[in-house]
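Structure in structure tokens, see below.
Missing here is one protein chain; the remaining ones are kept as they sit in the complex.
Let's turn to chain A:
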Amino acid sequence: MTLQTDYIGKPTNRVDGPAKVTGGAKYAAEYNVPNMLYGYVVSSPIAKGKITKIDAAPVLALAGVQQVFSHENVPHYAFFDRSYQDEIAPGGSPFRPLYDAEIKFSLQPVALVVADTFELARYAASVLYIEYEEVAHETKLSQHIDDAYEPGTGKTGYQPPKSRGNFGKGWKEGVAHVEAQFSHHAQHHNPMENFATTVEWLGDKYLNIYDKTQGAFNSQLLVTKIFGLSKEQARVVSKYTGGGFGSGLRPQYQLLLAVMASLELERSVRVSLTREQMFSFGHRPETMQHVALAAAADGSLTGINHFAVAETSQFEDFTENVVGWSGMLYDCKNVALGYRLAKLDVYTPLDMRAPGAASGSIALEIAMDEMAYAAGLDPLEFRIRNYSDRDQAQDLPYSSKALRKCYHEGAAKFGWEKRTAEPGSMRDGNLLVGWGMGGGVWDATTKPATVRASLDADGHLTVSSGTNEIGTGTYTIMTQIAAESMGLPIEAVTFVLGDTELPESPLQGGSWTAASVGNSVVEACAALGEKLLKQAQKMDSLAFKDVKIEDVQFANGQMRLRSDSTKAMVLRDVVQASGEGKIEAQNAKEKSKLAALKPPKYSMHAHNAVFVEVKVDPDLMTVHVTRVVNAVAAGRILNPKTARSQVLGSVVWGLGMALMEESVMDHRFGRYMNHSLAEYHVPVNADIHDIDVIFVNEEDDKVNPLGIKGIGEVGMLGVAGAVANAIYHATGKRVRDMPITVDKLL
């Protein structure tokens, strides 16, 4: 699909910008409905055992405390596991808050204190008396490698890794060999907005539920299943989400507690989690990896072996694709892959930005750097020699793959040719300079989505779909696509999202929203165009008689003949003549559903190449990332301004993963000890220096009609590996355990 456009592909300011910079954008805990109660969650101090006593009486005696909910008084709304399984629940038995006395993880919610004010609920929660019997917990992944097992089919999107060829043979064929272990701790998403739900009680079990989520429909699904409510009773609204990064893909427990309290007390209730409690649920799992590579004398890979063990909870099998990417990013006949899970007494892990790939690419990209040195090749040249022109994992051609351009354009911008290979050979005054690189691959997915397009008699187009805005620019890019499709100025278009009363859209995740909702916006606008043409034909029997939709174009607020642009009608007039006040149409979800069932003819992926400069103080071993160039091939870029921001953020995430982020478990307590933003380190402004983002040209007419691949995750890949490789280049120290803190370099 070729587009000559006014809006798509243009750097456009966010349409929700004014609301966000003035404080007008409302997040879940900001709907101050009348007569509302506040719930405060009490969290378990132990990681495993059971509650033996709760003495709520002294707390209930406080004036203004309405109720203390715990397993002792919360009714069992639902019995079967399937009622507790949200759209992307992995296999197993989901956690049920306040269901029984059993404690399965540290900071498990054990009670909800509900009071007239937030201050009172917080105080009452702090003095609630609870006794526990604690039993020994297991939180050390390294002690459970031998118990690790191959997961079954896993959750949606999990692809059990497929080996091919004969790695043992490939290993023997190689003349250069690399073999190493890699690891990283758990990491927590920590979006800036804490999880919160405001439930507005409308009477007779009708609820407006303002939830922090990446999928209003997923929250609604879970609430209706557990509490036996109809969809009409459980309307979920999520207009703005203060950061997701995967944390909102599964509904969190505050949603269920707020709904429960509202139903039990027949009042409006808000439950907000604290920052500490943000460490009480899903996270990127701690992962240990083994990579072995073999290469022939000419630098071609003869064998790749990548094996990973990751933690999961005792009650669910959380799976992600950690090692599969190693079977497709580089050309190699002999690939052995393995992935196992080990059960620990922690909460079930959860998808976190570029889940699986972010972990796996660190190991693969560091190992590739090690192999480049072992084979005596420049790391970029080594990757180019092993370029994969066909997806060997799926045995399919790529719909498009401009990774080679990423390598060339990224290297040119960075000045890679000036690199001297020897570690420690580059200096800036006293500082050691290191240049490293990496890259990655991420799925380009399109899911079924429904969109409604409605043109009113003033000529204003409202396009709506129940998708989410988590900072990715959904409001803006959908407005651009709709304006483009209907030939309207951007000011004449409003995109509405985040409400289960709108047409259904998939979860906001997996980098698939732009493609899924974007192409559906085009379809809905096309359906609207056909209706407008029919109405026009009723009005003007001459100009548009027997005209087919293909013969019509929409531009400047008009519908006109492609063959003769003077034959035109103003859209506003067409709607006014209909006498209906508006004309609207919806795309057919069934069509995209059927398309999703067909076996793929192409491997559809986005790629990137990252070049990083670090400067390391040789005495203190402090690391500063002074320059990053990230070249991305992700199909059509809808809005270079917001897309660039996505990649800038991805680089910041990659730097965090490389240098700072870790949820440190105190195994004596089975608890993450750094459960605050002071101690869980993320990059701050002073950590970030020059970041260059390049979008290489990549046209793809096969991935979906608009040629979109998604941009939210691919930019993070290779960043952490490139930082580690740059540190090696600067210092000669190869650190394979993330994050690379100063103590590991001294």
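Basically, contacts are C-beta pairs under 8 Å (C-beta built on N, C-alpha and C of every residue); 3 or more make two chains touch, one makes a residue touch a chain; residues count from 1.
FYI, contacts and distances are computed from a predicted model.
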Problem - Protein that the absent chain corresponds to, by UniProt name, given "Cytochrome P450 107B1", "Pimeloyl-CoA dehydrogenase small subunit", "(2Fe-2S)-binding protein" or "Heme exporter protein C" - result: "(2Fe-2S)-binding protein"
Handout entry: Sole residue of A:Leu542, A:Leu597, A:Val684 or A:Leu746 that reaches the chain not shown, by the stated touch rule
Key = A:Val684
Exercise for the section: Among A:His71, A:His607 or A:Arg644, single out the residue that touches the unshown chain. Expected result: A:Arg644
Fill in the blank from the handout: Answer key for A:Asn32, A:Thr420 or A:Asn697 versus the chain not shown reads A:Asn32
Handout entry: Interface residues of chain A (partner: the chain not displayed)
Key = 13-14, 16-27, 29-30, 32, 42, 44-46, 49, 52, 58-59, 61-63, 117-120, 123-124, 126-135, 190-194, 240-245, 272, 274-275, 469-473, 641-642, 644-646, 648-653, 676-678, 682-688, 691
